[in-house]
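Accompanying notes for the structure given below.
Heads up, one of the protein chains got dropped from this complex, but the rest are sitting where they should.
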């Protein structure tokens, strides 16, 4: 299965005086999408935490082509772009219907929840990430 | 000294498509104002935490008379309205210049940072709250 | 039908360092719940806007009994509490499962979208509000 598609909420408080969803909320959406992605891929974020692992964002980038307006139903396609030893990259396609409005890419590092730093990607997380790996990259 | 007056930030992301600061941000402002109030009253929030105390909101209410727009400098007057045994009430006046745009009131309960529940208001916090007690209530 | 029950999103960015959803997001939820309520009651917010009407918050109050944590599914029960000539009051019950975590009440004034001020509640909005009127108040 690649990609995993998840819905996100367009709240009124996200819409600025230009009448469009303000840019920072896309990073909130990417985070919401990652959470749902892990749940659908079989390794929920809360289970990951219980196993002693957490993720930290170290890099993000996003491109906006077309704005999102209040009342539009946004779907996000999440694809695994890269699986490294302690980090991985997810890419996000933000759609309304079939129209892609913006795209993003974020790099996460796996850390221990006890604050002791980086950890190799644990097997359950690796399996979840592999399930949404871009076919072309396999 | 009563009240304590503190500035808060009006960010572009707070302004909605009606062109006014969306209501939820006022609760963020009340919280920012409380933090600055404790600092000015001599018992910073971080010191309170280090001493093992934290505060939890249990009630809030707010009235909006006039909206705040992007670029306006907002000042908040913080007054202690009530000091109980484990809880206290702060009132907030949201001003632009001399014009009061809205008012709020929040009730906080003092809790232990170790999760063991309610605590009597510690002496240092009581002293800070008394410094901004409404003159009429003394 | 009374009340109308709607789900709201618990995003990671709403959770503060106490590990609970920060208070201001409840006002965002009340707004999201109002939007969904109007849709379910047959007069969507966008249709109301197209008819030349908007709503402004003039008063809100909320009580917190129990916190909401990351990953919990929140449902909000929306009930019409009062229908006046130019304003109305909605009440909100914030639940996780059958457990009520907090409650809120907000007063909205109906205004014209052209900025010309207050308007009597239009018939379609009145009908929507009446559909969720508290049985005891009929």
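All chains are identified by letter, namely A, B and C, in their written order; residue positions are counted from 1 within each chain.
Following the convention adopted for this analysis, contacts are C-beta pairs under 8 Å (C-beta built on N, C-alpha and C of every residue); 3 or more make two chains touch, one makes a residue touch a chain.
The structure displayed is predicted, hence computed values, not measured ones.
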Worksheet, complete the sentence: Cross-chain touch to the chain not pictured, restricted to B:17, B:35, B:56 or B:131, is B:35
Worksheet, complete the sentence: By the document's definition of touch, the residue of A:5, A:60 or A:131 touching the omitted chain is A:60
Worksheet, complete the sentence: Where chain B meets the left-out chain, the residues are 8-9, 11-13, 28, 31-32, 35, 44-46, 70-71
Fill in: For chain A, the residues touching the chain missing from this view
18, 22-28, 31, 54, 56-65
Discussion item. Which parts of chain C face the unshown chain closely enough to count as touching?
Written reply: 12-13, 15-19, 22, 24, 70
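Here is the rule we go by: only the chains that are shown with their structure count from here on.
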Worksheet item: Between which chains do we find the greatest number of C-beta pairs in contact?
Response: B-C
Practice prompt. Could you name the chain whose Cα mean is nearest to the mean of all protein Cα atoms here?
Written response: C
Worksheet item: Which chain's centre, taken as the mean of its Cα atoms, is farthest from the centre of chain B?
Response: A
Worksheet item: Which whole number of Å gives the spacing of the CA centres of chain A and chain B?
Response: 35
Discussion item. So the centre of each chain is just the mean of its C-alpha atoms; given that, what is the distance between chain B and chain C in Å?
Written reply: 24
Worksheet item: How big is the gap, in whole Å, between where the Cα atoms of chain A centre and where those of chain C centre?
Response: 29
Response to the item:
Contacts with two or more other chains occur in chain C at residues 28, 31
